[in-house]
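Here's the structure we're looking at; comments come further down.
All protein chains but one are shown at their positions in the complex.
Note that the chains take the letters A and B in the order they are written out, and that residue 1 is the start of every chain.
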Amino acid sequence: MNDLTLIRKSLFRKKTRAILLILSIMTAFLIFGALASIDRVLNSSEELSRADRLVTVNKINFTQTMPYAYWGRVGAVEGVQAVTHASWFGGYYQDIRNFVQAFAVDVDTYLEVYPELVMPADQRAALSERRDCVAVGADLAEQYGWAVGDRFPLSSNIWRQADGSSAWDVEVCAIMTIPDQELPTNYLLMQYDYYNEALAFNRDQIGWMILLTGDPANNDAVSERIDTLFANSPAETETTTEAAFSQAFVEQLGNIGLILSLVVGAAFATILMIVGTTMVMAINERTKEVGVMKTLGFSSSRIFTHVLSESVLLSLVGGLLGLGAAVLLLGGIAEVAGGQLPGLGVGRETWIQALGLMLAFGLLTGFVPAVNAMRLKIVEALGKD
Amino acid sequence: MISQISAVTSINLRSIPQRWGMSLATILSIALVVGVLLGFLAMANGFRATVSGTGSESIAVLLRSGSQAELNSGFGRDTVRLIETAPGVARDEDGAAILSAELYVITDATKRSTGNDASLSLRGVDDMAPRLRENFELVEGRMFAEGSNEIVVGEGVLREFSGFELNSTIRMGPNEWRVVGVFSTGGSVFDSEIWADIGTVQNLYQRGASYQSIRVQLDGETGLTELQDYAENEPRLDLDITTEKEFFAQSAGGLSNLIMYLGWPLAIIMAVGALAGAWNAMYASVDSRVREIATLRTLGFSGFAAFVGTLVESLLLAFIGGLVGALITYFVFDGVSASTMGGSFTQVVFSFAVTIQSVISGVVLALIVGLFGGFFPALRASRVPLLEVHG
Partner (left out) sequence: MTDVLYELTDLSKKYTRGKESVAIFEDLTMTINRGDFIAIMGPSGSGKTTLLNLLGGIDKPSGGQVVCNGLRIDNLSQAKLAKWRSSHVGFIFQFYNLMPTLTAAQNVELPLLLTKLSSKERKRRVQTAMEVVKLAERAKHRPRQLSGGQQQRVAIARALVADPDVLLCDEPTGDLDRATADEILETLQLLNSELGKTIVMVTHDPAAAKYARRELHLDKGRFVETGAMA
């Protein structure tokens, strides 16, 4: 027997009560784990971003296009190490509800600017050979069951070919992955030339450009040079870091971070009250025992530690179970969603935060009863029947 | 029996103040659960009311086929001309079609709440546009003049975005605009839009003589099918035609469903947590009254009375909690203005709406928590051994 035995025994003295408390703590950490993961998925493009990667969009709004010629002009700007461009295709597969996130890009420069995208060398070579070749992210390929060699018409809800058709015939020539990171590869890259030459309208326009500066310290200077270059033209530009750009996009959904924090806050406030008052009551019930322990010579500080450890232990057990439940739940959701929600899961950072929360929660709920127990006068405790 | 139950119940209820800590925690935790649920429902309801609430059955929206959203659509002047003479389109006293051909551009503006840029719809219209919006009303100023750099803005834009005050000049992209009026369409999505003269917009954004959508007033109940039949059989037309109501219902679905599907599971998981709390509180209540209950039992009170007494206590706490949660949500959230990304990546300004139905759902959820939380403790109360009378 040691102090931990004592702590464990007092914690599970009333089994139903302990189990109910653990259950309620579990729910809060389940919510925390799940929402933190959603938050992470929403912000995952930020993780993907590289500090020296910039995005240039039309200043009016990122949905406005700009002339193709801008690409070459930006390439000549001082400090730009590599630049590529992309256009939103508005793709779908067979049915209009089967959304496909597709970009029309210049493949060679695109892969230069996004070196984290990798594919087997033979596939990479094949990709440049034929203009109707597309590269598909592994997650997206899994979602629609595509494999290298598959041919299908990729439809657009925006663009039309001159002949009135809205579908481009493509062949999967490469499957892309991002190794070493839990980042989603749920998009498709098609070749700009193939897309552009068939367009009925808006030909020779590009959606946005992505470029590398080589050093984040150059970012400001390079953005300014680019934006000045196109100032007072019909298509003025705005250049920001990749991270800022995706952040701004997510923020358009509204203050999701705030809403999620409010919910997590409400969940924790709920169990804080439940667990806090129950702990106070549980220690009150043990007044006499605490008195006896003190009589035996257990110091007040040791009793204080016992009570605090008890609530921390409770919080750890409930919290770990809750996070475990979150892992299972998110795994289940990811399974059901196929490849649509890649990256869904409890990340390392969430685990660390959760452990911190468990500790804080345990200390918080145990503090009042621990102080009560510490201050308890033996004579009064023993006098109580 | 009734008198037994009411006697036991009143003893229980009178003992609540002795355990006020636990009772209060139960009430507040249930209040928070209900609060979270109602918060989400208010958001979903508010968003849905804005996006689909004002859609009319007698107005049709025409987009290029397969484009789904105005942003993706596009066609030329010839299409508009064909529709002007199409059957099923209502006409005014001069015989002109009641029709508005519009252009839709997305532009950036600064959100008041965050100071960040967010996308807004800039709509190029002519003087027919107001006639195709039910409840359109110019609340301040006047309409823009044809061919000018003037804009009128919806009330929602004014509320959520900065720089759109009447008579101010605002720069969007390379162009400067003057705000000459503020309009309202009674809380519909159009309140989140900026309107300008269509010619000006076509010019400034190099859209030539292109349009993205047509709105028409339908001629009677058969108007829609007549128009659809016509469009189908006219090879020069390539359009999707729906009523405005249907068009908005489609675009409202996604986000408000997401909010609902997020709100309910969250509330239910939290309810399980609160359930554990209520259960605990009721066990404590029974524990503290074991002797009292045993005494009543020896006096001849039935176990069932003890059961009901405990259950009523639990239900009462839950009911108070549910009510407190609903009231707080109502006072904090009802009418709060917010904006989020709607269809086409643009911002839709909406107000949280706490509805009676959602309040009822919340209170029912609270009562379910009370029922389950009280059941087992009540069972224990009904089975207190008579010997406990000796303490």
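What we mean here is this: a contact is a pair of C-beta atoms (placed from the backbone, for glycine too) under 8 Å apart; a residue touches a chain by one contact, two chains touch by 3 or more.
Because the structure is a prediction, the values reported are computed rather than measured.
Novice: Taking the whole complex into account, name the chains on display that the unshown chain touches.
Specialist: The chain that is not shown touches these displayed chains: A.
Novice: Touch as defined at the start, partner being the missing chain; which of A:D3, A:D169, A:D204 or A:E349 qualifies?
Specialist: Only one of A:D3, A:D169, A:D204 or A:E349 touches the chain omitted from view, namely A:D3.
Novice: For chain A, which residues reach the chain that was dropped from this view?
Specialist: Interface residues of chain A facing the absent chain: 1-3, 5-6, 9-10, 12-13, 288-289, 292-301, 378-379, 382, 385.
Simple rule for what comes next: only the chains that are shown with their structure count from here on.
Novice: Between chain A and chain B, tell me the centre distance in angstrom, where each centre is the average of that chain's C-alpha atoms.
Specialist: 26
Novice: In the complex of these two chains, what residues of chain A are touching chain B?
Specialist: 16-17, 20-21, 23-28, 30-31, 58-64, 90, 96, 155, 157-158, 164, 166, 201, 232-234, 236, 248, 251-255, 262-263, 266-267, 269-271, 273-274, 276-278, 280-281
Novice: Which positions of chain B touch chain A when the two form their complex?
Specialist: Those in contact with chain A are residues 21-22, 24-26, 28-29, 32-33, 35-36, 39, 66-69, 71-72, 74, 105-108, 113-114, 116-119, 172-174, 205-206, 210, 238, 266, 269-270, 272-277, 279-280, 283-284, 338-341, 345, 347.
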